[in-house]
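With one protein chain held back, the other chains of the complex are shown just where they sit.
Chains here go by letter, A, B and C, matching the order in which they are written, and residues are numbered from 1 within each.
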């Protein structure tokens, strides 16, 4: 990691994410880089393959609405108490995105298989679910350690190109602190690289104390860092920020129609009233 | 976890580990509970099945020498720069313990399979190693996702009865802090319960800050805690203590003969010059 | 009975079902089950562990988003709650959407962990307040997670019962069928037969769901309202009087 984070603009950061990239993105409560999401829409990213780890929310909703997404692989897309995600609902109804519907532990298992460099990971449950019937990758195999019939689902590895998320802190060596949000560690290990926006830059090494070190993603796994204070806005951030409730309600109203959604993009994404 | 740690003696702690138990124990640098090890020898534990995660050292050496061990499942037993472990070497030569020799990532994979509740985990490498030829549990299967011949080793789950280790800190709720020694988390999740000796008891909750929380093993996984300051002695401890070099050298000299080893036990284990 | 009273009664009813548990996990978006778990813990110290997922302060997992699923597979979670846009008479649940997949309309969020947790947690309580023929159907359009499995399938858990705003059904895994256990005050057997899309066992003399124990209700209102408010502030504001 270069130490000159300030040289990089959020546009550069988003431009380093190529069209067609497979992106691992966290659930709405785990640290979503909304700053990067808006920059991806501004640069008109195309054909992204999103992997919700294990679900997604506003980030996938906006990218789908803006036409950036070819495939959504996730266990859910939810805006929680705000109700059905309007752009996602429309895209599903119209069949305009390719869906790979999964179940949460299978997303984790696929990433862990990639993390461990193994072709697949077996997983209990799932048998008899229509998710299995429709999933293009999963296979049912016989448990090789059972003498009797014992079918088990084999989940193939999921290797994203880039893990993209928001974290509280990075140091000048490019280490990132993410506390006990260890799914972000797993998804970074599983991906070819990680792109991280952070609330703050720490001038001392995150390895200085074992207390901090316990929650660090080492620079070895990190490709780009961008300093984006409050970069999860309008989503909540586990390290402090609350959801911008008024904004979310405004979004739900505007995104109910195509015209309204476009106006939302104009105002909050293309326009500079966006936070980043 | 009960809050009254002081009610429990180290003898009670060791007595709660039954004969024949399968114990997961960490490598010499990761936090070995030598206090509990000595108490196990004092209570004349029998037929233990030790799982070195992924290796063991002085702890297994002493337990083997004292006749507590039926099976050693590990990727190595090493005393590092002190040279060949005398009691282990003798037991191997005489065939007096059952060996399940493994390779480090396979121990981790077997524990992770148990942690995930799956019957096995595939693992690359190993093919052509004599470790595979002699291992009683591993199987070679065809990668179900490959069209061509692609053999891969399937490692069955390892579920220890008890994960036994030493950590820096526990709180009154029974949560344990172990920093970035996450193999201790994995082995605790994989085991039916965890028995932990700690250097210190913390009067406030380890979940009070996210910095500390990142390195916590939650009480849900913890069966017993015993307050044993410097409980890893004479081994080093990653949180501070250095190896007691003079003691290790004395051990090597004494353990070279049966009589000397017995004298060592008298002096440092049965006798009360032991730290605990 | 006000809406708030009805919800408090549901909380007390569910709390009683968790008393034999050591560890109950609840989703951050499930205020009634969450409040029930907190109430049971406060009333009986059992469950000893209540884990509110997605929360920061009330979630003791430290291993990342996958720990819930590993923990369930280890047999360390005794009870959990699932819902669904549709639930059918064999306790199949549909969280995916109505109509033919993949172009479901409406599409719901998706299956989450249900296809897994339903197999591994012994006591899965189905909780869906809306009790209509729209939600309780003869056959779900999409099986997110099946209610029952063949004997050869590894399965350690499954549906315990179904609680709605009108009734409490137990599920019989052998018969693959719900049976009506009790009817909440304000409803009736006729009302339930009218509004349930699947067939179920019942007796003409099905009892009324007993009212909450006054002591338990008092504990909820006095002592447990605060932790509930910390975890579910919006919900809390609707059922507890402002003080």
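Basically, a contact is a pair of C-beta atoms (placed from the backbone, for glycine too) under 8 Å apart; a residue touches a chain by one contact, two chains touch by 3 or more.
From a predicted model like this one, the values you see are computed outputs, not experimental measurements.
Trainee: Which of the chains on display does the removed chain touch in the whole complex?
Mentor: Over the full assembly, the chain not pictured touches A, B.
Trainee: Can you work out which residue in A:116, A:135 or A:181 touches the chain that's missing from view?
Mentor: Answer from the full complex: A:116 touches the omitted chain.
Trainee: One chain isn't shown here. Among B:161, B:183, B:199 or B:224, which residue touches it?
Mentor: B:183
Trainee: From the listed residues B:9, B:47 or B:129, report the one that touches the chain absent from this view.
Mentor: That would be B:129, which touches the missing chain.
Trainee: For chain A, enumerate the residues touching the unshown chain of the complex.
Mentor: 114-118, 175, 185, 189, 207, 210, 213-221
Trainee: For the chain that got dropped from the picture, name the residues of chain B it touches.
Mentor: Touch with the absent chain occurs at residues 26-27, 29-30, 53-55, 74-78, 80-81, 84-85, 88-89, 92-95, 99, 101-106, 108, 112, 123-132, 134, 148-152, 180-186, 238.
In this section, only the chains that are shown with their structure count from here on.
Trainee: Looking at chain pairs B-C and A-C, which one is connected by more C-beta pairs in contact?
Mentor: A-C
Trainee: Can you figure out the chain closest to the middle, judged by Cα centres?
Mentor: Minimum centroid-to-centroid distance belongs to A.
Trainee: Rounded to the nearest whole Å, what is the centre-to-centre distance of chain A and chain B, using the mean of the C-alpha atoms as each centre?
Mentor: Result: the chain centres lie 37 Å from each other.
Trainee: Between chain A and chain C, what's the gap in Å when you average each chain's C-alpha atoms?
Mentor: 29
Trainee: Two-or-more-chain contact residues of chain B, please, as numbers and ranges.
Mentor: Those would be 116-118, 210, 213-216.
Trainee: Do you know which chain C residues sit against two or more other chains?
Mentor: 56, 61-63, 67, 69, 73, 120 - these are the residues of chain C that touch more than one other chain.
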